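Note that one protein chain of the assembly has been removed; the remaining protein chains are unaltered in position.
Coming up: chain A.
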Amino acid sequence: MITIKDVSHRYTMGKKAKETVVPVLSHINFHVQKGEIVSLVGKSGSGKSTLLHIIGGFIKPSSGEVAINGTEITSWDEGRLADFRLQHIGYIFQNFQLIPSMTAAQNIELPLILNGTSKQIRNQKVADMLRQVELEAYPHHYPSELSGGQQQRVAIARALILDPPLILADEPTGSLDSDTEAELLALIQKLNKQNGITFFLITHDQEVAAIADRQLEIKDGQMLQAKGVMPV
């Protein structure tokens, strides 16, 4: 599902005369199988978010190749990446990233709108999805009227609405209390088992990392080790 081949990345800081190059990732290689839950753990500043953004197509790596579902995306332009992201990748953010002026149903509907789905099908799919994430009682609630756990479920529903084969999650439980975190992890496992969706989670929380079939660890931009049932 995800193939990372010799990916390195560095940031250039400062203006031309005083440019400083900061290496973030160094020669990263790994592969994520279809239907796996893989967690990437590492300390703050280790480069895990950068790696996730490279996989999501938000950042172009300084070198190396990224392939999603067998398609090499490194050289694509922003428009093509956006279209690809819409169809193949669902994104779950730490801070939910819901549009505050839209209701829960409207936020979930957004990818369907971008996809050009008809209103009738949209209504049906959103209702199904609300039921699936147990939010059928809150379709017209705005994010500010929902709890953190409910907001994250809206975010998950939005990520899943187009049935993407891959979900990228950036600290998905970072803003949740322990009870809600447990609920969310159970939901992720359920979706993985029922729908065969591949999850790539980055976290520094060992409880989150523990639900993964395989754990990857990154330190100072370098992949350290792999734990779990599937080989790297």
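What to note about this one:
Just so we're on the same page, a residue touches a chain if its C-beta (ideal position, glycine included) is under 8 Å from a C-beta of that chain, and two chains touch if they have at least 3 such contacts; residues count from 1.
One rule holds for everything that comes next: contacts and distances are computed from a predicted model.
A chain of this complex does not appear here, and its UniProt-recorded name among "Phage shock protein A", "[formate-C-acetyltransferase]-activating enzyme", "Acetoin utilization transport system permease protein" or "L,D-TPase catalytic domain-containing protein" is "Acetoin utilization transport system permease protein".
The chain that is not drawn here is touched, among residues A:Ala67, A:Leu110, A:Ala182 or A:Ile211, by A:Leu110. Across the entire complex, the residue among A:Gln87, A:Asn123 or A:Gln222 in touch with the chain not shown is A:Gln87. Looking at chain A, the residues touching the absent chain are 53, 56, 58-59, 78-79, 82-87, 89, 91, 93, 95, 97-99, 101, 110-111, 113-116, 158.
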